[in-house]
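Of the protein chains in this complex, one is absent; all others appear in place.
Order of writing sets the labels: A, B and C. Residues in every chain begin at 1.
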Amino acid sequence: MASLVPCPHCGPRPKEEFTIKGAALPRPAPTADPAEWFDYVYLRDNPRGSYAEYWHHTAGCRRWLVVSRDTITHQVAACRDAAAQGHAA
Amino acid sequence: MSSHRLPQGGLIDRSKPLAFTFDGKPMQGFQGDSLASALLANGRRLVGRSFKYHRPRGILTAGAAEPNALVTIGSGGRTEPNTRATMQELYAGLAARSQNRWPSLHFDIGALNGLLSPFLGAGFYYKTFMWPAAFWEKVYEPFIRKAAGLGRATHQADPDRYEKRWAHCDLLVIGAGPTGLAAALSAARAGARVIVADEQAMAGGALLSETATIAGRTAPAFARDCAAELEALPNVTLLTRTTVFGWYDGNVFGAVERVQKHLAEPAPSVPVERLWRIVAKGAILASGAEERPLVFGGNDIPGVMMAGAMRSYLNRHAVAPGRATAIFTTNDSGYALARDLEAKGLDITAIIDPRESGGADYAGKARLIRNAVVTDAHGGRSLSAIDIRTGGRTERLAVDALALSGGFSPVIHLACHRGGRPVWSGEKAAFLSPASLDGLAPAGAASGIAGLAACLADGAHKGASLAAALGFAASPIPFGPVEGDAPAAPAKVLWSIPGVRGKAFVDFQNDVHHRDLDLAVKEGYGHVELAKRYTTSGMATDQGKLSNINAIGLLAEARGVSPGEVGTTTFRPFYTPVSFGALAGAYHGEHFQPVRRSPLHGWAERHGAVFVETGLWYRSAWFPRTGEKDWRESVDREVLNVRNNAGLCDVSMLGKIEICGPDAAELLNRAYCNAFLKLPVGKARYGLMLREDGMVYDDGTTSRIEENRFFMTTTTAYAAGVMNHMEFCAQALWPELDVRLASVTDQWAQMAIAGPKSRKILQAIVDEDLGNDAFPYLAAREVSLFGGRLHGRLFRISFSGELAYELAVPAAYGDRVAEALTEAGQADGLVPYGVEALSVLRIEKGHVTHNEINGTVTPGDLGFGKMVSASKPDFIGKAMLQREGLNAPDRPRLVGVVPLDPGQSFRSGAHILAKGAAPTLENDQGYVTSSAFSPHIGSTIGLALVRHGDERHGEDVTVWNGLRGEFTAARLCAPVFFDPANEKLHA
Amino acid sequence: MKHARSLLLKDQRPLSRKATAMRYSALSLLWNGLRGNRDWRPAWRQPQPKPHYDVIIVGGGGHGLAAAYYLAKEFGIANVAVLEKSYIGSGNVGRNTTIIRSNYLLPGNNPFYELSMKLWEGLERDFNFNAMISQRGVLNLYHSDAQRDAYMRRGNAMRLHGVDAELLDRDDVRRMVPFLDFDNARFPIKGGLLQRRGGTVRHDAVAWGYARGADRHGVDIIQGCEVTGIRRENGRVAGVETSRGFIGCGKLALAAAGNSSEVARMADLKLPLESHVLQAFVSEGLKPFIDGVVTFGAGHFYVSQSDKGGLVFGGDIDGYNSYAQRGNLATVEHVAEAGKAMIPALSRVRVLRAWGGIMDMSMDGSPIIDRTPIDNLYLNAGWCYGGFKATPASGFCFAHLLARGVPHETAAAFRLDRFRRGHLIDEKGQGAQPNLH
């Protein structure tokens, strides 16, 4: 979608109100193996299809959201507050 | 030139004559004319020249697809090239000029290209102009560039206003023809919020050119009544002169309203164009269908016109096409034109129909030639004759107007903007919109339906069902019987015409003719996308509205496959071209980006500041005094004054974040690479923030105001980014931490008071004791000011290396407090200083900014290696910081640099070479990140990132600035030029 | 269209040696024109895939075709197939803003892009196809002292490698492009960094020229052939499953740009890449309006004018992962705002068309030309929005790597393991966030 992101707090809002960070991945434990850290920081699934991404509603509620979106159709399947429950894998 | 205006009829207002000019020649039209209809009425045939062969061209269509009749209108900053005469409303004083011709439209030297056409076929330029090498840019290309292009744009600024707006609706109806009006009314009467957009000046679309009647009313009257009803409904917005140009994700539509493009003198407070972003729950595409030309020799000669366009000029504008008109039609729509021409008493020389039994219902007087085609048209600047081939015989007929109808292509552009592919219908001989569109429903002619009654019914049905789906009690409106409707049966498909001799054009504007497409197939460019790119078919300003389907048909024939297999090229925005002005709206010039103003702006202004744009802020750069010759003199004075007395600098634009809650310290401890858990209340600490990849992100001081309340400052440049990042940490990474974050950048006016006399000056307004014991270095506390009249926050921190403070007061008081301090400090020599002096002071002290924190440096590179906590279990960037490359011994590290000869200087951006080394990439050792003239040292000083820099203090190097041809002998040193023991800080 | 059909039939007969070797020249144009343009031959063959090739290149875009061309021409490896799932040049080489330049900062990039520039300068005579390489200059405007210093550093870095660079002040810029908004109320123009050798190229022609050149050296260019799987045997790639059956190979070379992650996934490789959409635009045709390429330093906008007269321009990527070749209206507006802020006279110029390309954005903004952990699988990816200008050098260096087994010296830094090891090539210093590069 991206023309209108369905912010769970504010309703549909246009892209220019948001800042996009990229893949919504779980941050490894501090004790995790360096390889796991490397994977987290640098490697991306980058699929054609369903993808979970961090969007920040910078010019709205200022909440970080996890936007689940199709990278071909741009349809948004879900949009939730990042703090709501854990992380999208 | 005689008048072609019929004595009566049409939707023009004959009581309002409008004078205009074409190529300087005065002409007259009426209110309600388009520029095209007015030109035709004045007998004007030749209106333009084609792109490549400069062929004479006339008006082909009556709408947005016009490829030929492009003119330049307006003057000065309002000059508007490539304006479609068919879409431009006539106004009094309109001055239109033809394009792409020299010396004149009638005699155009460029037409010689036509003689060379055997050598200028598709893609000819890829095969030549390669020798000699230098000739392309010096000879061939300048010539080609000059010859290419259409109109000439102005280099002057546009004086007019533009704006943007949002709109929301249940139903957007695109096109206010019969289908759109029926859809809109059916939904609107049920209460749905409806927006109707139409590119024409008045609603009605095809109804405005139609002679059929609806329930006894004429078609234009019906349109007028429908529009009036829509206008009166409070839940309807009827936008005329508005083109919906794109369909975007989320069912957002882009549209441009030409608010004042039809006026000679636009009102200055009203925009000339308005960009709409329309959010629609549902939309109906009622964009109609485009009539297809036929591809025969000379089909581009002025006088040849689309049948529907001819009918439109005849009925809507009361303009006769010519004295002797022929109609070449592959479907029944040509007969509606014939009927209307005859009804106006105009002669039809012949109707040429390639079908065996075409025109079965035709009862007019014209000669009907079945099983026949037009193979060639003749004439130079105006049509004179056509060749008709029937049963192997060719007959030449003298005509001065020829109408074409090769069938209809639904206008489905918008339906394909979101990735859907059109579907070929063999039955309808047309590409239809992609199946199962979500949010957009084609209706009427745009969905392949023919005939007025059918379009009205389809529009009403779809409008009502979309409204019903949204919960409105809507039902399709019955509009009553339609009389005189002539539904066009599907056309006989006629892509190529046998026996053609002359150039048969497919893409008119780009001069792509049928042999170009043959050549493309032959040379391996048969894929529809390759053919387009190789021949440029469909790449003109009409984006192939008239040509693409014919091109596909011809490619299909040449490849021996069906048009469906060839497929279309990609439909992309914009449906018709949109001006930069409309897309930019008001956001240019001083409104390009919002100005962010410091609460001390007025104070700085009163003290003569020169301001500099810093991101969105204006910062005071320096404060010139009378007699100072240049900025350097002012800055030197300000620097020395801070070192000797005291200075006041506005630092309000530093990012400020208040961090509260029981876990605030924990969050800071994870966000900074150095420790923050044990920072005592009332103390400030320098903090270094990394990115997760281990590079330094930003720095600043953070103070503990209360046990669970911190005050963080960031750099000006990264203030917004750091706030986002801190919110990311709190919300996404560690939502279990109880932390409350708020940006307080704008709440506080903040000023640095620096210099040996700063304590004394500040003490004059601060109620608490500022003695070194009571308020030591890094103290950070709330203070009372002016005997309790005001409260602020005072931080004993220093960017300048001097005894210094930063005082924050509520923003609205900033101006007065700064003034009070300036006054209080006068006796002690306090003067304002700007960011230039601030920069000198910090370079002298070796403090880094984003000149050094450039996103590729580690804490170790900056000499902060020891700050990085070894004991914290976790902080952002910890893991990646361990990588080999980030700890390589030869990384560039921060170092100071001074010229050996104080009379010499260097600049930031100069590179460091080993002494005497040649300037090569291999010898590159690093670069100067910051430099300034230090009046205190009496020489240029610099900070640099240099390989092994921290181990090379004392080494002589060359500072090389190849852009300025400068080699400066210099010496590397510790990156501190002033008070290395920090005595002044603690004084 | 009878004659067209009969010509097509004639095409299907075996081609004579003379016909395939037809050279393009003014003379050939003249000769063919006089003969009614009946004798032109296909620019490349339409071969059936062979069961096995020494090298299979996945991706018939600029980089893949260039790699094939140089493999055959420079390294003598002609048993090569280029597999393209659509038509050649259907990816980014067909949807960019046609700019070439070598104004790079870091030593990892600078010599590579300069090699590319040198190859551009001799390309047309090399592959006998006029791609309209036009060196009318690339001018990057600056609006602040900080930007000036950054350009000073960059310009000097260019000079260190012998690349032409000039730092212009405001008056110099004014002489070159007098109609910019020098006194823009927000961000006045203070000067610019100029590379005179920068310019533009007719982008489609690059794909066609390389395809024709590669074909003439024996490379099979197979269009409409989608790779659906990578078959591995004993830890090596044996070949690829395609929509036209299995094709074996000695070496497999991926040059799939925006689709790199998807193709690499077939070999269980996860890459440091994200795919993003970058929009570009063209205006209606105009008589000469602007000569070279100018980029705005206070917003996202750059513009040049094609030989056909359209202003070709673009801005920043849309910012979200996408495989859809279409963009967002917000970005369009943002670009137009910056455009009008830079050139107020653009206001009445109409924008004709917008399109989107899929960028393989890497985690440090620089490309990858390297072997992979799988022995005979090679990767060419991560071009961000700089892939077009890199086409010749990318093809050449990839061919070098494929033929010799070691990186070409100018591409030696483009290693896949640099992210793990921390040897990043981050021109913008934005770190591991691809949408910021």
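Here is the rule we use: a contact is a pair of C-beta atoms (placed from the backbone, for glycine too) under 8 Å apart; a residue touches a chain by one contact, two chains touch by 3 or more.
Everything that follows uses one rule, which is that contacts and distances are computed from a predicted model.
Novice: Given the choices "Thiamine pyrophosphate protein domain protein TPP-binding", "Dihydroxyacetone kinase subunit L", "Sarcosine oxidase subunit gamma" or "Pyruvate synthase subunit PorB", state the protein name listed in UniProt for the chain not shown.
Specialist: Choosing among "Thiamine pyrophosphate protein domain protein TPP-binding", "Dihydroxyacetone kinase subunit L", "Sarcosine oxidase subunit gamma" or "Pyruvate synthase subunit PorB", the correct UniProt name is "Sarcosine oxidase subunit gamma".
Novice: List the shown chains that the missing chain touches in the full complex.
Specialist: Touch partners of the hidden chain, whole complex considered, are A, B.
Novice: Among B:233, B:640, B:744 or B:937, single out the residue that touches the unshown chain.
Specialist: Touches the omitted chain: B:744.
Novice: Using the touch definition up top, pick the residue from B:597, B:632 or B:760 that touches the left-out chain.
Specialist: Here the residue in touch with the unshown chain is B:597.
Novice: For chain B, which residues reach the chain that was dropped from this view?
Specialist: 161, 163-168, 193, 267, 269-271, 277, 279, 586-587, 590-591, 593-599, 602, 617, 653, 658, 660-662, 708-709, 730-731, 735-749, 786-787, 789-791, 810-817, 819-820, 823
Novice: List the chain A residues touching the unshown chain?
Specialist: Within chain A, the residues touching the omitted chain are 4, 9-14, 16-17, 58-63, 81, 83.
FYI, only the chains that are shown with their structure count from here on.
Novice: Between chain A and chain C, tell me the centre distance in angstrom, where each centre is the average of that chain's C-alpha atoms.
Specialist: Inter-chain centre distance comes to 30 Å.
Novice: Roughly how many whole angstrom separate the Cα centroids of chain B and chain C?
Specialist: Distance between chain centres: 23 Å.
Novice: Could you pull out the residues of chain A that touch at least 2 other chains?
Specialist: 2-3, 14, 21, 38, 41-42, 72-74
Novice: In chain B, which residues are in touch with two or more of the other chains?
Specialist: 248-249, 252, 277, 418-419, 692-693, 880 - these are the residues of chain B that touch more than one other chain.
Novice: Report the residues of chain B in contact with chain A in the complex, numbered from low to high.
Specialist: 248-252, 277, 279, 418-419, 692-693, 720, 724, 727-728, 731-733, 735, 873-874, 878-880, 882
Novice: Which residues of chain A touch chain C in their complex?
Specialist: 2-3, 14-16, 20-23, 38-39, 41-48, 51, 53, 55, 69, 71-74
Novice: Given the complex with chain B, which residues does chain A contribute to the contact?
Specialist: 1-4, 12, 14, 19, 21, 24, 27-28, 30-32, 34, 37-38, 40-42, 54, 56, 58, 62-64, 72-74, 81-83, 87
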